[in-house]
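Only one protein chain is missing from this complex, and each of the others stays in its spot.
Which chain is which? They are A, B, C and D, in the order written, and residues in each are numbered from 1.
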Amino acid sequence: MRQSKVFELIKLKFPQVSEEDLTKAVIVPQELLPAVANYLKGQDLSFDNLHCITAVDRLERIELVYIFYSFKNRQQAIVKVYLPIDAAEVESLTKFYRSADWFEREVYDLFGVKFLNHPNLARILNPQDWKGYPLRKNYTNPNLIRKP
Amino acid sequence: MVTLSSLIVMVLVVSAVLGFISASAMFLIWWERKVSAHIQTRFGPMRVGWHGVLQPIADAIKLLCKEDIVPVGVDKWVWWLAPFFVTVPAVMAFVAIPFGKNLIVQDLNLGILYIIAITSTGIFGIFMAGWGSNNKYSLLGGMRSAAQIISYEIPLLISIITVLLFSGSLSMQKIVTAQAKYWFILNPSLFVAFFVYIISATAEVNRAPFDLPEAESELVAGFHTEYSGMKFAMFFIAEYTNMFTISAIAATLFLGGWRGPLLPGPVWFLIKTYTIIFVLMWVRWTFPRVRVDQLMGFAWKVLTPISLVNLIIAGWFILK
Amino acid sequence: MKMSNMHSEQLCVNMGPQHPSTHGVLYLDLRLDGEEVVDCITHIGYLHRSMEKIAENRTYTQFIPFTDRLDYVASMNNNLAYVLAVEKLLNLDVPERAKYIRVIVAELNRIASHLLAIGTFAQDLGAFATPLFYCFREREKVIEIFDEVCGNRLTYNYMRIGGVQFDLPEGIDRRIKDFIKYMRPKINDYEGLLTNNPIFLERTKNIGILSKETAINYSITGPNLRASGVQWDLRKDEPYLVYDKFEFAIPTGKNGDMWDRYRVRMDELSQSLKIIEQAIAGIPEAQATVKAGRMIKPAAGEVYFRAESPRGELGFYIVSDGSVNPYRLKIRAPSFSNLAVLRELVKGVKVADVVGILGSLDILMGEIDR
Amino acid sequence: MAITEQIPGAEFIHKLPGGPVVLASTEKIFKWAKSSSLWPLTFGLACCAIEMIAAGASRFDIDRFGAGVFRASPRQCDVMIVAGTISVKMGECVKLLYEQMPEPKYVMALGNCAISGGIFYYDTYSVVKGTESLGIPVDVYIPGCPPRPENLFFGLMKLQEIVRKERHAAK
Partner (left out) sequence: MKNYFKRLIFGPIDLIKGLIVTFRNLITPAITLQYPTQKQAMTQRYRGLIDLYPVKCIMCSQCVKICPTNCLALTHKEGPDKKKELESFKYKMELCCFCGLCAQVCPTAALYMNKIYEIATSNRKELEINLLNPDKYAEWAHPTVR
């Protein structure tokens, strides 16, 4: 089963989703994410493993990238969520996948995406009193010296 | 009455014993480092003196001139006294250890009982160190140590009682004399007692695989985490002195003490003692550490029943 | 022996960041009830070096030395996963000989890494330095081979996008064969020293059980996943390089306890030796090296590639905007997920087992904190 | 202050005939002892820690120098080998550990990261630019990324030389 097949299956259930041209990733509207995750984890697709969560700062928006994996079907699915940069909030997936806990904390720490209903949304890599979100493109810090 | 001559003799004996203890502890530290190194196919200390023989001396002098830190929040008295409470019993035990036919400080007629009583007070020092340091690792180490020694005292004593059944005396010299015909270890019942003794004694002096109170990979340095300089050195010396004591007792009780052909008594005694110490070191550098509940379980479920059954069998043999 | 109506005060022990057995700078906030662990909160980030930020300002070639410092025990595998990800982005094919060389060095590095894992695991269980030093002795042989192949002991920087930096030096195959011959009996030594040792068994059997479902849910990968009974290895299931040409087994465990995790690593040692043997025998003659100076400029796009590193699946998510630097580079480190499960595993065990479980998970702070 | 001056009665001994000679040779013995028993702190930060263990392991064996007693408690160490990258989060801990060590104490910066931040000098927001920037004085710098174990020994011998030649030790 290929990524496009997964897209078609999701599309059947959730007509709002679309496909990214370049990467063939499934783009899910941010309010639909928990429902899609629930569907992905369910019997039909059995994506039992949330392999990785990451984010990309595209200046005007933040793209959240979820990589799901199904051990049963030996199959990978990439799901993306576009978030506006000034109000980056999305529902947490910790109730479906325990691995989401730390991944989401990391994304929060580095990109400032707020995950709603996360059990413990605190900074994970940087100290708790850290200012700013380091992996955003406009991040500055006196300690950060650019390589000439 | 203490006369001048007896005072001089006492002072001489005491300094001889203390000299022997420190020399022996130094030697053991060097030897342990060498044995461990060769087990790990390396050399160990090499560059300080010939094959590193001066290494423990350098370590001791260095520890002497280190700053002595008193951490904030320690229970001062307890913290200060702990190293002495560990070291003094270790030294006192030497009173009744027979090095040769006449080479014993005082042949008490309760010799073995005295040694056991004295050495088990060393635990007070360890527990005081754990309590007084105001450090959680130390506290855990001290607690473990207390629980451990209380449990292992029982099989230790029972195994010694088995020996006493055969020797018929508590005096160390008389125990050695009783082995004139054959070493006690050759008796099947005492053979078992020997192993029970060695295992419980290892636990008693906190040697690996029973080194829970200082378990480096869990408790950083256990009860002596907060000690620096000379106080730390005292714990170190006490550990090695204790190790010598238990091996000396084992040699006396089971291996015929200073008895042996050709060579003079003290030499035989030291050979036997150091052989046992070598085995202890060998074991230390081979096995993983047991966990605290397994340690207790081992004492109560394995060693105590075995030693008890062994005692009963031995008693039956003697009565028959 | 639990009395529900009795409550004792909880002891809060800070384990780390400087602690002899936290494998680097990890900080565990342990809540103890006597010797029993009630809760364990893991704090990471003490080695956060912001690799992902650095990657955005380095060219694709310049970032290779940084991947060495991710999982510094298995640098070759990090190099490999990174260059494979970039090659996937570029749609670049690699000469056959380079593939074989990559397999050989990656497997050698896997052996070195597993040796370290076994050694430190034994060390954490309190086997005083001896198994660790034996493992280091054998590891040193691998390191010497690497020293000859690429000129450094720990940070190799050997892979290049499109090939490798140097071809294998003259006579190295002899040395690798000698190493295999030397290594096989040594594995028996470890078995004698650890595997059947009653103390070791007692310490490891049925402790820290990681069930299959939990492992998958927590996204555990690598030997830890296999120890839980999931037969899953990227080298077999999604073969990259030339792994599909070799014959090797995937060792799996049954219970997912500490002993199984140890066992899987031990078995993987001999499987890796087997792969190396086959690769040495089948290596073709061809050009394997590439020039470093070539500017790599992939087209805009995104790629996710993962490879089986000794600790699990190491993934690189690279976003390219068509310039010489990656726009965003995410490192999906296996130890990161493997450590997250620790809190689940240590509840209710004794404090001595915490370090054991941590050792059996074989984490490495370098790639967790990045 | 010289080490021997800390001994009670040092001034009195100094006045005795032959006293200075005794003091000088005592001082020499102390320095010899200090230099040949430098116990390091078990303190690995990053990559260099692996090389530090390798230096302790069988092939290289740091114990030959008398420096093989890796103590886990800072109270019992003489030399802190800063082996690896110090992050901002870790900086405070490193400082605390240094302060917990008893005098006389020495610091070796192992690897470029510990000297200046090394490979992580540019473009990073979370790495301290070297041990010195934390306010910890460094006695010996050992460059390398990571340095070979032999290089660590070379640095150790250099430190021993520094200890032996220490005049009126400031520490």
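One rule holds for everything that comes next: contacts are C-beta pairs under 8 Å (C-beta built on N, C-alpha and C of every residue); 3 or more make two chains touch, one makes a residue touch a chain.
In this text, all values refer to a predicted model and were calculated from it rather than measured experimentally.
Undergrad: Which listed residue (C:D189, C:D244 or C:D321) would be found touching the missing chain in the intact complex?
TA: Result: among the candidates, C:D189 touches the missing chain.
Undergrad: Where the complex has a chain not shown, which of C:S113, C:T130 or C:N338 is the residue touching it?
TA: Reading the full complex, the residue touching the unseen chain is C:T130.
Undergrad: Looking at B:R42, B:R207 or B:K272, which residue reaches the missing chain?
TA: Answer from the full complex: B:R42 touches the omitted chain.
Undergrad: Which parts of subunit B are in contact with the chain that was left out?
TA: Counting over the whole complex, subunit B touches the hidden chain at residues 35, 37-43, 46, 282-283, 285-287, 301-302.
Undergrad: Using the touch rule from the top, list residues of subunit C that touch the missing partner.
TA: 58-59, 61-66, 68, 130, 134, 137, 147-152, 155, 157, 165-166, 169, 189, 192-194, 196-199, 291-293
Undergrad: Counting contacts across the full complex, list the positions on subunit D that touch the omitted chain.
TA: Here the touching residues of subunit D are 58-61, 64, 112, 115-119, 121-122, 130, 132, 138-145, 147-151, 153-155, 157-158, 161-162.
Just so it is clear, only the chains that are shown with their structure count from here on.
Undergrad: Taking each chain's centre as the mean position of its Cα atoms, how many Å separate subunit A from subunit B?
TA: Roughly 61 Å, centre to centre.
Undergrad: Give the residues of subunit A touching no fewer than two other chains, as numbers and ranges.
TA: Within subunit A, residues 125-127, 134, 144, 146-147 contact more than one other chain.
Undergrad: So which bits of subunit D are touching at least two other chains?
TA: Residues 57-59, 72, 89, 122-127 of subunit D each touch two or more of the other chains.
Undergrad: Mind pulling up the subunit D residues that touch subunit C in the complex?
TA: On the subunit D side, the touching residues are 41-47, 49-51, 53-54, 57-59, 70, 72, 74, 84-85, 87, 89-90, 93, 97, 119-120, 122-127, 145-146, 148.
Undergrad: Could you please specify the touching residues of subunit C with respect to subunit A in the complex?
TA: Those in contact with subunit A are residues 44-45, 48, 50, 52-53, 57-58, 214, 216-219, 230, 232, 237-238, 300-302, 304, 306, 313, 315, 317, 319, 327-328, 330, 332, 336-337, 340, 344, 369-370.
Undergrad: Using the touch rule from the top, collect the residues of subunit D that touch subunit A in their complex.
TA: 88-89, 121-127, 129
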